[in-house]
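Following: one structure in structure tokens, then a few remarks.
Complex shown without one protein chain; remaining protein chains in place.
Each chain gets a letter, A and B, in the order it is written, and its residues are counted from 1.
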Amino acid sequence: MSVVPVPSAFEARSNAAFKAILWSLARPGLVHEMPESGMAQIVEALIDRECAVHCTSPELAHLAHNTGALMVAPELADHVFADDVPVTLLDCLRRGSDLHPDDGATLIAHAELTKGARLRMTGPGIDGAVEVMIGGLPGGFWQRRAQVMRYPMGFEILLVDGARILGVPRSTVVEVL
Amino acid sequence: MAYVATRGGERAIEQSQRLFKAEMGTITQDRVAEIRTAMPYLIDRVMGEASLYDEDLAALALAQTGGELYEAVLLLRAWRTTQPRIAVAETVTQEGLFTHRRISAAFKDIPGGQVLGPTLDYAHRILATEVLDGQAHKPEPVEQATRPSPARQPSVAAWQAENGLLNGSTPDTLTGNDIPDVTREPLLFPAKRAHTLQSLARAETGGVLALGYAAQRGYGQAHPTVNELRLAEADVIVTHPRGTQFSAGRVKVSQAEVVSKKGEQLELGFSATLGWNEVKVIAAATLDLNSKGAPKGAATEEEFFLYHTEGVESSGFCIHFKLPHYVTFQSSLDAMRDAKAKKTASEKSPEPAE
Partner (left out) sequence: MTLQALTKPWEPMSYGFLDGSAKREIRRKMIKAIAVPGCQMPYASREVPMARGWGTGGLQVSLTLVNPAMRVKVIDQGADDSVNAASIRRFIARVAGTPTTMNTLEADLIQSRHRIPEEVLREDQVLVLQVPNPEPLRPVQPNMSIARQMHADADYGRMWLQLYEQIVRSGRVMQGASYPSLVHGRHVMTPSPIPRWDVPKLHMAKHLTILSAGREKRIFAVPPFTRVEPLVFSDVPYKVEDHAELTCHRSGTRGYLMNEIPQDDGSSLFEVSDSEWGVKAIRRRDGEDVALGETWYKNGKMPS
């Protein structure tokens, strides 16, 4: 055991991707960098046979399925990977319960970061308030999110734009400006 | 720099381990093999509590820890953490077990017969001190039975269920990967049936016995009758990715059914574990029998006995009190002194305290 352990490429990528995910939720509204572009690295970092997953993209579904995860409808999924997010998707996401808020889902979606609708975010992880521009989501998205969640029940949103990621945990209050 | 020079933590822990190991001398392959051969029941107990079936590793863990059981189990559990899961075996059924010993206290005779098998139950417990004088203790050869008992036997509970005696719950039809795994999911309450049975299977023998005995003595509602106690070997049937099924080997298992009269029917308690460990499965089945409807905080309540019979957790927490706690202690001391000062001040002055 005198050899210095070296992480495999997979381990290094998952570790770095998770670091970006972690900080994006710890500091909502701030953009963080992942090691690569796209959602595959998020599947690698989070998904295995303990998960129930829904993917709209067939390639990602294949990857997620190969981890041993159960492929299910969005309302049963603990992780939903979506290219497009119809507002109605928000209605069916798992929100957990007061007893088990951790049963709420994580939604990973494509969006345009730092251009688009102007939003103001407040809540844990935010020093006062942060303003951010997010595009590529349907109209009424943020209003619907606020309507369907009752803290501590809710779901987390990770928005991915290439290698960039921005997190919106359920604790974040989002105002559309 | 005097402050820095007194920092001897790393050296101290290194030397403390050397002292511990010095007493046991060199650990060799032969020593491990001897432990494995000479102490099968100890190996079984360790494998059951570790929920890891490997006799060589269990013997190695015992050799490495000098027989410190809690340490040996922890060593195996930690090793288990590093192992990938490559397959889930087929469900094992009672009637599919290769049975060595199977007895029932509920009936004089049972379908398939009472099979005494290997046991010390009727041995006179007399130390063979002649061994210490150099006289080897050689076991008498076993005489073959004229009519060998069948290797596979039905369960007694199945017969009772057929005869409408058993308050049988609906059978659990989950198989394979759908069976919840308590080592991959947190234990929550009310516990999933699989989690309860898995937790009891890996529980610490002494802990299960203590609480099971409490239930047997009267701190439980149900008085158990041993419906069936079985020591057996189970085939581990796995499916190759190409689809063929094969046996990856056999593991020793113990299982107990205990029953108790409830109204016009029998209530069933069940337990099984890896390795042969009769005390554990009878005590665990007693707890299972008593858990339904047990009041919160009773020894027979599921949350109570599952948390408190987890040997790695309980032994670890117990010895953690050796760790320094001087900051927490200082914090309490501060509150006590302040409260005392307030009291003294209020006794001196007629004014009420703040």
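As a convention for this text, a residue touches a chain if its C-beta (ideal position, glycine included) is under 8 Å from a C-beta of that chain, and two chains touch if they have at least 3 such contacts.
Bear in mind that the values here come from a model prediction, so they are computed numbers and not experimental data.
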Checklist entry - From the list B:Thr99, B:Asn277, B:Asn290 or B:Ser315, which touches the chain that is not on show? => result B:Ser315
Next on the checklist: Can you tell me which of B:Thr82, B:Thr146 or B:Thr173 touches the chain that was removed from the display?
Outcome noted: B:Thr82
Checklist outcome for this item: For subunit A, residues touching the missing partner are 1, 4-8, 10-12, 14-16, 18-19, 21-23, 25-27, 45-51, 66, 78, 97-102, 104, 106, 123-128, 151-152, 154, 156, 169-171
Item to check | Hidden partner chain, residues of subunit B it touches | outcome: 1, 3-4, 7-10, 12-13, 74-75, 77-78, 80-87, 183-190, 240-241, 296-297, 303, 307, 312-313, 315-320, 323-339, 342-343, 346, 353-354
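To be clear about the criterion, only the chains that are shown with their structure count from here on.
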Checklist entry - CA centre of subunit A versus CA centre of subunit B: separation in Å? => result 40
Checklist outcome for this item: Counting only contacts in the complex, subunit B reaches subunit A at residues 85, 177, 184-185, 188
Checklist outcome for this item: The residues of subunit A that touch subunit B in their complex are 49-50, 68, 100
